[in-house]
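Missing here: one protein chain of the complex. Every other protein chain is in place.
Labels for the chains are A and B, by order of writing; each one numbers its residues from 1.
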Amino acid sequence: MNLLDIRNLSIELISNGKNIIAVDKVSLSMKEGEVRGLVGESGSGKSLLAQAIVAVLDDKWHVHADRFHWRGIDLLRLSMPERKAILSRDIAMIFQEPMACLDPTTTVGEQLAEAIDSSQLSGFFWQKQQQRRKAVIKLLHKVGIKDHSVCIKSYPHQLTEALCQRVMIAIALARRPILLIADEPTAAMENTNQGQIFRLLSSLNQLKNMAILLISHDLENITHWTNTITVMYSGQFVEAGTTEQIFSKAMHPYTQALVDSSPMANQHLPAKSRLMTLPGSIPILQHLPIGCRLGPRCPRAQQDCVKAPSVSNFHGHKVSCHFPLLLSPKAKKSKLQKAKSQKLSKVSND
Amino acid sequence: MTELLKVQALTKSYQQKGYWLNRKRITVLDSVSFTIEAHKTLAIIGETGSGKSTLARLLVGAEPASSGNIYLNGQELKSGSYKHRCQHIRMIFQDSGTTLNPSLTIQELLDEPLKLNTPFNEKKRTELIRMTLQKVGLLGDHMNFYPHMFSGGQKQRISLARAIILQPQVVILDEALASLDPSLRSQMINLLLDLQQQMGLAYILISHNLGIIRHFSDEIMVLSQGKVIECGNTQEIMTKPQHKTTQKLMLNQSFQLRVKNRYKS
Partner (left out) sequence: MARDKIYLEEIFPSPFMQLWLIFRSTPVAMVGFSCFIFLIILAIFGPVLAPHSAIEGQLNMPLLPPAWHDDGNVSYLLGTDELGRDMLSRLMYGTSLTFGLSFIVVIISLVVGVLIGSLSALTSGVKASFLNHFLDVILSIPSLLLAIIIVAILGPGISNTVWAVVMVLIPQFVHITRYAVKEEFRKDYVLASRLDGAGPFRILSYSILPNIVDRIMSQATLAQSAAILDIATLGFLGLGAQIPLPEWGATLANGLDLFYIAPWTVYLPGLAILFAVVATNLVGEGIRHALKMRKER
């Protein structure tokens, strides 16, 4: 059973009468115990999507979707408070700069103690204090902090970024979530610390069977740790599949460009030669292209690209492009047949 | 190739702020020496606190060195003489948000180094600004815009324009590519390579990203706690690191690289 099943989620911003579609019909699904990477550069709407899943967006963003299921429960039929109750129980989120996300005026120990749910404690209220302390120490050990006494008494600014991120993960684990959303957890860290945090997340995934949604703007950084990857560009869904499919058999020109820009793929290039890039830059919210938003930059763009492409599925490898790369003849034939049947059904509907 | 920049025994230490009787002397850089030639790139790597940023600031003249000499084209550079130094060594900063003055237009921003260091009249200055903006891939009309209208990648290009407008010989990139998205990073690297070819620049690249360093630099210098522990050709150091710290740095990156090779084949 799918943990999270989102189909055609759109997030719109309505301001001054103008309707800006920040996230345009993105589909995402996660199974239990899966580590999925969500890759997109700045402006791709990946943080917006994560915040929409946890339902913490402001009122100025309008979220609608065809399907938004969590463990079989249809969240769209519930009211906001009910939805938030279910989501906050089962999903936890960690953010980018951990030192800025912790309260600077209370010690780490107090913040951890606050995060522990009182339903997990039992007994009379004076016993609860003792149990809370024990639970905090256990949480810190779970995230790999051995000497907990120093950590509990210090304030966030006295710890390093990597330690703060571990504390954030500990706070997230306090409620025993089923899904952990990590919004660029290692953006502010060096390589050695990044490896530590990813290793911790991976061990949590294996030991507790906790699903992780890893959001990042760097494709090659997360390929080692993820099972499946979804790629977004400028609010649109681009490609999704297993890590191997994405990295070695990319079908969308944008994914191919991302793979090409990672230094790992450039190992065989002679030093100090030009890298393969897409021309132009990411469109801003005020001037989004119509149809496929990669259109102005795509080397394979043709007239059809002014219509938004639909998602095609090749054995679990989903891609949203009119002219994908590496299309085998059988896949091309099935695509043509699908297009024909869609046209017929449209005609019969009218 | 003649030496462009030669650094000899550069040291920087300062007194820690504390009680008068209890101040320790902290040595941030300890006798650093290296040379750079034109058309070449030197990469400096090391963990945080190893003195990379301090070295960059010393080279560009933001702080005076405690001892040691810097020679440019054989001439010694004295600290405090900005006017001479800024025409030859320029720097690009990391955080593109605070590196451009938000209340000046781009034209005024780029005019400042020209007004202070060159005798050109206004028409010639505007012409030079337009040419430099086109060189970095922006439009000449962009000079009437304010910094807040540009994206991060464009702001770094403007920073680069500010650095090359005085036709320098050495450009220091202090983690300038770290905050960019991967595709913008590739564009910026292509631009830097083109400029290096056209203008014969020498780059000093301070970065954490070993992939970029492997592609972009000719030589690597490894700093640890202020001392140079290893210095040499990129290929050699990346494949056969000698010192323990270098090995640790390389191991972290190659771990990710080695496993990815599985996917490639």
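Brief remarks follow.
Here is the rule we use: a residue touches a chain if its C-beta (ideal position, glycine included) is under 8 Å from a C-beta of that chain, and two chains touch if they have at least 3 such contacts.
Please read all numbers here as calculations on a predicted model, not as lab measurements.
Considering the intact complex, the chain excluded from display touches B.
Remark: the omitted chain is touched by one listed residue; of B:L72, B:L100 or B:L249 this is B:L100. On the side of subunit B, the interface with the absent chain consists of residues 60-62, 82-83, 86, 90-91, 93, 95, 98-105, 107, 112-113, 116-117, 126, 141, 144-146, 148-149, 162, using the contact rule stated above.
To be clear about the criterion, only the chains that are shown with their structure count from here on.
In whole angstrom, the spacing between the mean C-alpha positions of subunit A and subunit B is 33. Residues of subunit B touching subunit A in their complex: 41, 47-48, 151-154, 181-187, 189-190, 193, 208-212, 214-216, 218, 234-235, 248-249, 252-253, 255-257, 259-260, 263-264. Only residues 41-42, 190-192, 195, 217-221, 223-224, 243-244, 247-248, 257-258, 260-267, 269, 271-278, 281-282, 284 of subunit A touch subunit B when the two sit together in their complex.
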